[in-house]
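Please read through the structure below; I'll follow up with questions.
Every protein chain of the complex appears in place save one, which is left out.
What follows is subunit A.
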Amino acid sequence: MSILILAEHHDGQLTEATAHVVAAARKVKESIGGDIDVLVAGENVGAIAEAAARLDGVARVRVADAAVYAHQLAEPLGDLLVALADDYSHVLAAASTTGKNVLPRLAALKDVSQISEIIGVESADTFQRPIYAGNAIATVQSEDALKVITVRPTAFDAVGGSSQDQGSAAVEAVEAGIDNALSSFIDERLEQSDRPELGAAKIVISGGRGMGSGENFKLLEAVADKLGAAIGASRAAVDAGFVPNDMQVGQTGKIVAPELYIAVGISGAIQHLAGMKDSKVIVAINKDDEAPIFQVADYGFVSDLFEALPELEQKL
């Protein structure tokens, strides 16, 4: 049997997360064989489908191009997956807000469990996933005929892609579904940024409550500019309105695992650590030398951030 992956896309582009999910799918395939298909659902997604077809290991791209999928609403996307799932033993998606929104619907309608946010593939039916904010790793085995799985992208190295003119997977249209009367899209306020995307950035610098205000995040931005870094935040900084919600790193926000993570004015609550402790190198800047963040930091600097940040910017 084959594996189906729900492609993740944004603003007309296939996002990097999909290449990570394909990597997880290839691990599953090692033990059962079969093909890896990618489903691209959306409106005017031809270019996205072509990009998906160039990912290493993908056999076929199935395209559902219709207005009803334009905003990735869960109800029609879930129905589409249900209609396609019979051809597959596994359906995978990134553990993004889209994947998390849609995949449980497929699982419920197929009467199977969903395995959320896997970080390891032991075999075609056995997977590792973090529980309790990453303070324990569970190995779970599914006896269900269909495995519905979300994948933590940072846990799997992205597969490569062939260049434009090299051979690529077949692209086929699938029949678009019926109308969706249950829900409708009103609007979207997406944060615009020239910086790298949080989940994919090599360097992330995050600010917490210690930043004191949204205005003060300019100090972080100046350092981020020098480093080509993405900017993240703790829940406290988001709750206080310093920065938008899409910047929250943690158990219930985004998961990051960059080469370098710099936590500034963040105490290091377990919920925050859950989102960044797989980073390769962690730096903490905090004026409280007992802050728990220092217990996970490779390099801790006890200092007032308002002095440390301008100096750091200058010396980089």
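Note that a residue touches a chain if its C-beta (ideal position, glycine included) is under 8 Å from a C-beta of that chain, and two chains touch if they have at least 3 such contacts; residues count from 1.
Operating definition for what follows: contacts and distances are computed from a predicted model.
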Among "ABC transmembrane type-1 domain-containing protein", "Electron transfer flavoprotein subunit beta", "Dihydroorotase" or "Aspartate carbamoyltransferase", go ahead and choose the protein name stored in UniProt for the chain not displayed.
"Electron transfer flavoprotein subunit beta"
Could you tell which one of A:I3, A:A24, A:V45 or A:I115 touches the chain left off the display?
A:I115
Please identify which residue in A:H20, A:R235 or A:H272 touches the non-displayed chain.
A:R235
Among the options A:E30, A:E43, A:E175 or A:D298, which residue touches the chain absent from this view?
A:D298
Tell me, which residues in subunit A touch the chain that this view leaves out?
10, 71, 73-75, 78, 96-98, 100-109, 111-117, 126, 130-144, 181-191, 199, 203, 227, 235, 238-239, 244-246, 248, 251-252, 254, 259-260, 270-271, 277, 280-283, 289, 294-303, 308, 311-312, 315-316
